[in-house]
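Every protein chain except one is present and positioned as in the full complex.
Every chain is named by a letter (A and B) in the order it is written, and numbering of its residues begins at 1.
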Amino acid sequence: METVLSIKPLLAVLIPLLVVPILVSSRTPNVREAWTFVAAIVKLSIVISMIPAVLSGRELVCTVAQVIPGVPIAFRVDALGMLFALVAASLWMVTSAYSIGYMRGLKEHSQTRYFSFFAIALSATMGVAFSENLLTLYLFYEMLSLATFPLVTHHQDAKARTSGRKYLAYILGTSIGLVLPAMILCYHLSGTLTFSDQGFLAGTGSSPLMTVLLFMFVFGFAKAAIIPFHGWLPAAMVAPTPVSALLHAVAVVKVGVFSIVRVLTGMFGIDLLASLNLGIMVCVIASCTILTASLIALSQDNLKRLLAFSTIGQLSYIILGVGLLSPKGITGGVLHIAMHAFGKITLFFCAGAIFVATGKRNISEMVGIGKRMPVTMTAFFIGALSITGLPPAGGFLSKWYLVLGTLQADQLAVLVVLLVSSLLNAAYFMPIVYRAFFCPAEKAMFENRVREAPAFCVVPLVLTALISIILLFYPEPFFSLACMAAQRFTGG
Amino acid sequence: MSHHYPALLVTVPLLCALFISIAGWLKRRLCFPIAVAALSVATTVSMGLLWRVLKEGVVLYRLGGWEPPWGIAYRVDHLNALVLTVIAVVALLNLIATQREVKEAFSEKIGAFYTLYILLVTGLFGIVVTGDAFNLYVLLEITSLTSYGLIAMGEDRAPLASLNYVYMGTIGACFYLLGIGYLYMVTGSLNMTDIASILPGLHHSRVLVVAFIICMVGVWLKMAFFPLHAWLPNAYTYAPAPVTSLIAPLMTKVMIYVMIRLLLTVFTPQFIFSILTLKTTVVYLSVIAIVMGAVLALGARNVKKMLTYVIVAEVGYMVGGAWLGNRAGLTGAILHIANDALMTLCIFLAVGNVMYKVKGYGFDDFRGMFTRMPFTMMGFTAGALSIIGVPPTCGFFSKWYLISGGIEAGHYGFVAALIFSSLVNTVLFFKIIEIGYYPNGNVHHGEPAPLRAMGEAPLSMVVPLLIVAAGLFGVGLYTGDIVTYVINPIIPAAIVH
Partner (left out) sequence: MSDLLLPVIDHYNHWIYVILMMIGLYAMIAKKNLIKKIVGMNIFQTAIILFYVSIGAKQGATIPIIDHGPLGGSHDVPTSVIEASNYINPLPHVLMLTAIVVAVATLGVALALAIKVYNRYETLEEDEILSQIRER
């Protein structure tokens, strides 16, 4: 593997951070938002400029500080990290636009704080994506936890306090209580923490020890919301919708999943997981989460809570894909990071747009809304299709590869889980769409004067919905990156 | 000039303390500048010493030209140099940061205050720089006596707390003195290196064991190692804020230094870790200290009390780390001396700023602080993160070494205690951060008292705080260099792992 020394990954991490002082000191909201956009564009272009190098099989590396022997704070851009970074960077831009519409539409307070911590959170997400080793990843993981705390508790009321506590208790409790000791134990065993394609833990410890470590990592990265460590995600839905959209459908939760994928592939390695039968264990944990979360989602009335439980289920798809240990499964899982991100963010944007336009949060109050907000609800439909895994949305592609992966790995039980879950997805999404568009006119709960949300809200969600469709027909560069990652991890 | 650095380190502040007390009578305005000058010189000298030690190795200085073991020798190796620099930097930053508070609180006694302040720092320098076991005792008492005085300057229960500290501190120092007496009986020397060279023939002497244990008990009393900590919480809570932010970072840490000095240089690791069978016991004691410190901190009813119990837990970290008897543990303990000094300073400066504005240190006084004093709370958060152990603050890296030391030694109780303490710290500090974050504080019932509109503390208090806060991150990122160049040479070759 050819490595190239480059400052670009560091820049991608630093740019959102550097813009924070400017955001804080800007005089008017317009200047502030303009700078947010500048940062988002610069960051996206830096990330995009790294794609060709990664696609041609090179890796960009950058060491910041040598902190512990053999474990520097360092960045490395490979296919998996690139894919995640690209998703996060491009969605930051869309979300920034949406935030403006949403926050101004609702006249929220402390918008400067909001945009500043948003930028810090994105910086941390980039850091996780480009981490060269577990220490760096942990650093940015914690930074993300702390940066999102003011975002989750933005409303600063009693409900926000409870949720904020729950959020920190789950996220910090598991990362300090489980990941930190596991990380140091790994360092003690192998003397390194640098992710490698085949893992470095093989042959360093007994099978029970490896199993314990695996559990500590899988449950320790609680941002991935594996049941029973999922409680923070529905609670965190008290946040303003753009936060839920970007952070709790894309950045935060995907950081958790990404960390687990990194640890499974880069530290344990596919071969070790296979030889100790740990892959199956991961599949079982993920399957339980998928089914439970989908069943809970069926009974939710609050739209954002429903989306939260749907997210919990979908996140485990990704872990499931890697747990299958087959090239197709990994491709599907990694690809799902991107597909789910675009689909889910559309859904969250729609939920937010409905809230901005009508002030309604519950599904039972949304009968007949499709007639009043056709654009939003169409986008919602597309998002729902993508999450359920039906064409013509991109979610179909990743789910297709997951199914192929189960066949490749000869895990028919998992195939059944996937199919049942898809059915459940359809069961909780389609009634919403149905009641929005096809309910009898007299039952409609809205007066005619209800209109679409402001343009800043609508344009982003249309955009993400369109991208969701386009991704099925033209899934580049995500598809190539996912394939590259899978190929590298399975040593093919 | 640079040849006399070790002596200058003690004499310059000592003389300046004299000048300050004179200035206190003649021209009160001069007290602070003289103090700053004294500590600036000391900071320069200690950094120069660190530089020299890094370049040339151990620096020996004979006071008055007398050859050891007859004369008193100052011996500066990497460990002293590191601790000296930490003391100088912490004392200087705290001096500048607290100038306003001191001026307003002790306008009449400003001369006395700064005299004691500088004398205290002189004593700390002396403890660290000396290579003579008895000399250490004398300087220890100088430090203690000045700190009794400084603590008693506080409000409310301060004199009583200080008096209790006098009792306990005197017992501690006397125990140390007694231990040194036994050591002198068997070796006939008071010079640390000299003692170390005589000891190998005496390894199985019972007197040596007694001497060692008595010394340790004395030092533990002085550093407030649980269950010998009883004097600390009240003394540090009721002391005036500028004093707390001086002694909380330094006193216990310097005593940890003394312990490590005794372990490594005087009694030597072979004796302690191979011949004595105390290792596991002491680590278990430290586990209890950490857990109890954390639990007591949870029950504390105001911020300062809470922080003092956090210090008790941190003392447990360092004692345990040093007694694990392996490289990683010792590295962690030594690194934590520097890191803990910085982060304790940071957190107490922040609390001091809040106290300066609201005249209180209850949890409820932090209501809405993020909007009222954003920069102070930034500093507070940085300190809190470091104490919790969030990367890339320095607190994370010392915790890293301590935990890996525990894993290496197979001492999982110690690892679990560290993790537990980190989790408790998270709860403790986020409780305060939460109160500061919500405009209505933590008031659940009744009408919250209206917020007094007020701004940030003056610049002279905020800037040093932010420098320290930035330092937490800076030191964290340079951990690799600090460990390679400063700490690795300290750890004797006898400790293999």
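Keep this in mind: a contact is a pair of C-beta atoms (placed from the backbone, for glycine too) under 8 Å apart; a residue touches a chain by one contact, two chains touch by 3 or more.
Treat the numbers as computed from the prediction; the structure is a model and nothing was measured.
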Notebook entry, point to check: Wait, the hidden chain, what does it touch out of the ones we have here?
Noted result: B
Checklist line | Given B:A7, B:L54 or B:C174, the one touching the chain that is not displayed | finding: B:C174
Next item on the list: Touching the absent chain in the whole complex: find that residue among B:L63, B:V83, B:L124 or B:L145.
Entry: B:L145
Checklist line | Contact footprint on subunit B, counting only the chain that is left out | finding: 134, 137-138, 141, 145, 148-149, 152, 157, 159-160, 162-163, 166-167, 170-171, 174, 177-178, 181, 184-185, 190
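Here is the rule we use: only the chains that are shown with their structure count from here on.
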Notebook entry, point to check: Taking each chain's centre as its mean C-alpha position, how far apart are subunit A and subunit B in Å?
Noted result: 43
Note to self: Please output the residues of subunit B touching subunit A within their complex, sorted ascending.
What the structure shows: 385, 388-392, 397, 400, 403-404, 407-408, 415, 419, 422-423, 426, 430, 434, 437-439, 476-481, 483-484
Next item on the list: Note which residues of subunit A are touching subunit B in the complex, please.
Entry: 64-69, 72-73, 135, 138-139, 142-143, 146, 150, 153, 156, 161, 164-165, 168, 172-173, 176-177, 180-181, 184-185, 187-188
